[in-house]
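Omission of a single protein chain aside, the complex is shown with its protein chains in their original locations.
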Amino acid sequence: MVEAANQNKGDIIKLTIPAMAEYVSVVRLTSSAIASRIGFDIEEIEDIKVAIAEACTMIIKNGEKQNIDINFEILADILNISVQAKYFVCQERDNKVFDVYDNKSLSILIIESLMDKVECESCDGIVCLKMMKKLRVDV
Amino acid sequence: MVEAANQNKGDIIKLTIPAMAEYVSVVRLTSSAIASRIGFDIEEIEDIKVAIAEACTMIIKNGEKQNIDINFEILADILNISVQAKYFVCQERDNKVFDVYDNKSLSILIIESLMDKVECESCDGIVCLKMMKKLRVDV
Amino acid sequence: MGLEVKKEFDKNKNVWILKPMGEIDIYTSPSFRDILLEMINEKSVDVILDGEGLIYMDSTGLGVLISGLKKLREKDKNIILTNIKPNINKLFDITGLNKVFIIKE
Partner (left out) sequence: MGLEVKKEFDKNKNVWILKPMGEIDIYTSPSFRDILLEMINEKSVDVILDGEGLIYMDSTGLGVLISGLKKLREKDKNIILTNIKPNINKLFDITGLNKVFIIKE
């Protein structure tokens, strides 16, 4: 079986899409393809796909007049992803959901549950959501 | 059925990968996803995927120390793709294959057969292969 | 991909049966919302969502189900989910929505 071995530490793949609902499916497929190439298992591939799509969804909800830049950094046993856009209102995680009908943080809740590390940064007016997923190496 | 209607003329999607053999599968999946979203049929999606992958293959054969930039421009009924890299030796189509064992233009032959228009341009030392595929609109 | 939604009213059981086929995401959820709310407006009875053909759902899909549930609860009705695929089930677990909806095997 010819499969991925991540000798190539630090490879970077970039994807830019218009912030439009119809292109989130493209992001999902690209994310799956990358995660699969790196050697994540099926459930982890799904986690990565879902998390990145939720980040795009948060951005697109703020309007469709900009681009979304997604960076995938492939390290030996880590995939770092950053999703950024100018008009990006990142949800804050709300742990106390008293009223199930009145919580506005579904996306960030999902992202934080699925990824190993999540940070929201802002610089020069560009908001950037950084996520990290570790590759569990089987012995 | 919720499906694509390309009201959004001029949308651009960009993908950058390291010129490495292992990432061509990522290009194939991204290309399929875009072509499918735009409304191409299964055979056309395959054509687009194969042609873009062959362009990347030509570049990667010249060495793995650069990036490949792929641009997808989505027009009303046209998909324009450009694939570019610094060290890109674009094959020339050789119509007279006397010796079947001695033709070096398989990739460009395939690309030209599958796409509606193909041009190879060079500017500032960057070689760029431009391809176009028309969306056949059913009435 | 995309989304196709089949709906059907079961007279004997007095329930709606809703079968979304494909993906419910930010692109397709507006039409899913329209269909769900229209059903509920037509007849406020329990809604059984059969997830057999549903391969993907995101937060916007969850949002649509929540707004449907909110309307139904006013009439003491529910949304019951069956045949939900593991990847989608995971979302309900993560968000705690597994305690809000009735999820059957």
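Labels for the chains are A, B and C, by order of writing; each one numbers its residues from 1.
As a working rule, a residue touches a chain if its C-beta (ideal position, glycine included) is under 8 Å from a C-beta of that chain, and two chains touch if they have at least 3 such contacts.
Keep in mind that what you see is a predicted model, and the values were worked out from it rather than measured.
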{"item": "Residue of B:V50, B:I68 or B:I81 touching the missing chain in the full complex", "value": "B:V50"}
{"item": "Residues in chain B touching the chain absent from view", "value": "21-22, 24-25, 28, 46, 50, 53-54, 56-57, 60-61, 97, 100-101, 106-107, 109-110, 113-114"}
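Following the convention adopted for this analysis, only the chains that are shown with their structure count from here on.
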{"item": "Chains contacting each of chain B and chain C, listed by label", "value": "A"}
{"item": "Gap in Å, rounded to a whole number, between the CA centres of chain C and chain B", "value": "40"}
{"item": "Centre-to-centre distance between chain C and chain A (centres being mean Cα positions), rounded to whole Å", "value": "25"}
{"item": "Chain C: positions in contact with at least two other chains", "value": "1, 27"}
{"item": "Shared interface positions of chain B, touching two or more other chains", "value": "4"}
